[in-house]
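Quick notes on the structure that follows.
Of the protein chains in this complex, one is absent; all others appear in place.
Every chain is named by a letter (A and B) in the order it is written, and numbering of its residues begins at 1.
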Amino acid sequence: MTSTQWPVYQVFERPAPGRPMRAGGSVHAVDAETALQNAWAVYGRRPTAVCLWVVPRRLVLMKTREELGGLSPDLGTRAESDQTFCVFRRSGSKLVYDEGPQVVAPSAEQAMVRAFNDVEDCFACWVFPSTAVTSSESQTAECAFAPQPYKWFRDHKSFPIVALLREIRADAAESNHA
Amino acid sequence: MDQLAKLAAFEARIARGETIEPGDWMPDEYRRQLLRMMSQHAHSEIVGMLPEGAWITRAPSLKRKLVLLAKVQDEAGHGQYLYDAAESLGATREELIDALHTGRAKYANVFNYPTRSWADVGIIGWLVDFAAILNQSMLAKCSYGPYARAMLRICSEETFHKKQGQEIVITLARGTSEQRAMAQDGLDRWWWPTLMQFGYPDSESPHTATLKRWGIKTKTNDELREIFIKEIVPELRLLGLEPPDPELRFDEATGSWRHGPIDFDELKRVVNGNGPCNKERLAARIKAHEEGAWVREALVAYNAKRELSGVH
Partner (left out) sequence: MLDARTRAALDSKLLRLGDDEFILGHRNSELAGHGPILEEDIAFANLALDELGHGILWYRIVSMLRDEDPETYPDKLVYQRVASDFRNADVVALPHADWAFSMLRQFLFDAYESVHLPALLASRYAPIAEAAAKIKQEEVFHLHHTKAWTLRLGQGTEESNRRMQQALDTLWTAFQEVFLSLPEESLLVESRITPDLREIHFEWKQTVVPFLESCNLIVPDTPVRLETPDVAHSTYIDALVAELQQVSRIGRDTVW
């Protein structure tokens, strides 16, 4: 690790309570705790996320359908070494990677193949061990990664341009008539 | 599959409206163009924090102060999204930043001009960010996944910036004669640099056709420039503000706006490092980076110590 090239953590966010997680961007950080704080600063400062995950990028396997080629899953019997993998998929014409059902598999590659085959028009998929996740929800109440309330300075209502322009046009029309 | 066949398959995917992800095959030129565009865009956001950031301490009302600080923060965020998207093509953030600091990488011309008054903050927010929005809305549909996703996020945040800028200018235009003069003076200085933001005329842009075919550009520079003028000139005139162009008029016959000549030599000079503030802007970024070295080293060292002691 050089002093400027830190590990990358992928960020995942839940846009609202009850909605599925989706992939966001990523942050550079030295450790998971800083990554979560950075992710909250970058992705949590608007009320567009109620929960964030950070996962070291080196633990995320990313494949497109093209890359996966003709691999088929080795559907062997479940072994003790099986892990639970989180799955995020880009399907159909959607641009965003949404969370899919978790997969239990002996390896990330196996989990990847199963995740692809589970869904019809999956174009690309990310998998990572569920143990690799650091979640804003798992922190103690002490650090309160609470969803940001809507700050007035990020609210469209604070900048009533349309109303202002209408007012100005009305004034201009009036003074034209005068 | 040989290279030609791969290229044909790739272009067919784009024609079908498919999104390309980092692991997919892509022509070297596609990768190169995207990396250039994304890194230039990222650098522009970061450098763009400086001309407006200089006015946070002097913002003349509480609303303006908090809004401006939030805006500058957003710009850092946009740079962050874009550096990370650019990394998906193999560059590291360190390399990208180094390219900026050594002058090898370019960034938007506009940020190489000085902000001389509070009105400039409004003018930049309205004009420059509107120009950026036009560019960005196009890119949100770009064929490269990471760039399109970053752009979606940026577009939704950028609309605030334009509104905030416009509100400042409206307030000045309806204010005292001193404020109106301040706004007009700002427009006088920023009008041409903003038009230059759209780049060289189509006749001098060799890449446009390829970029269109690869789903990176959907409109040409001149087309975007026209859309910009069409929307903004009537609104400026409604406020009693006039762009510094005696040749600016709407041509009924062609249904398009005619304007005076843009000094593309100036654009070339500014983009290549010889604008009024290039050195100052880069110096500020280099200083922040160098003065931050000990901070970054400390964080690395702390983490190393924790790993050694087995704490995780």
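Odds and ends about this structure:
By definition in this document, a residue touches a chain if its C-beta (ideal position, glycine included) is under 8 Å from a C-beta of that chain, and two chains touch if they have at least 3 such contacts.
Keep in mind the model is a prediction, meaning the values are calculated, not measured.
Across the entire complex, contacts from the unshown chain go to A, B. Across B:Gln3, B:Ser61, B:Ser156 or B:Ser203, the single residue that touches the chain missing here is B:Ser61. Taking the complete complex into account, A:Asn38 is the one of A:Asn38, A:Thr64 or A:Gln110 that touches the chain left out.
For the options B:Phe10, B:Tyr30 or B:Trp118, the residue in contact with the chain missing from this view is B:Trp118.
The missing chain, though absent from the display, is touched by one residue of B:Phe10, B:Tyr30 or B:Tyr83; that residue is B:Tyr83. Although one chain is hidden here, its contacts on chain B can still be listed: residues 46, 49-50, 53, 56-62, 64-66, 69-70, 72-73, 76-77, 79-80, 83, 118, 168, 171-172, 175-176, 178-179, 284, 287-289, 291-302, 305.
Seen from chain A, the chain kept out of the figure touches residues 27-29, 33-34, 37-38, 40-42, 45, 142-146, 151, 153.
Note that in this section only the chains that are shown with their structure count from here on.
Averaged Cα coordinates give chain A a centre that lies 24 Å from the centre of chain B. The residues of chain A lying in touch with chain B in their complex are 1-6, 8, 25-28, 30-31, 34, 42, 45-46, 62-64, 66-67, 90, 93, 95-96, 123-124, 151, 153-154, 156, 158-159, 161, 164-165, 168-169, 172. If you check the complex, the residues on chain B that touch chain A are 17-19, 21-25, 63, 66-67, 70, 73, 77, 80-81, 84-85, 87, 92-94, 97, 145, 148-150, 152-153, 157, 159-160, 163-164, 166-167, 170, 174, 235, 238-239, 293, 296-297, 299-300, 302-304, 306.
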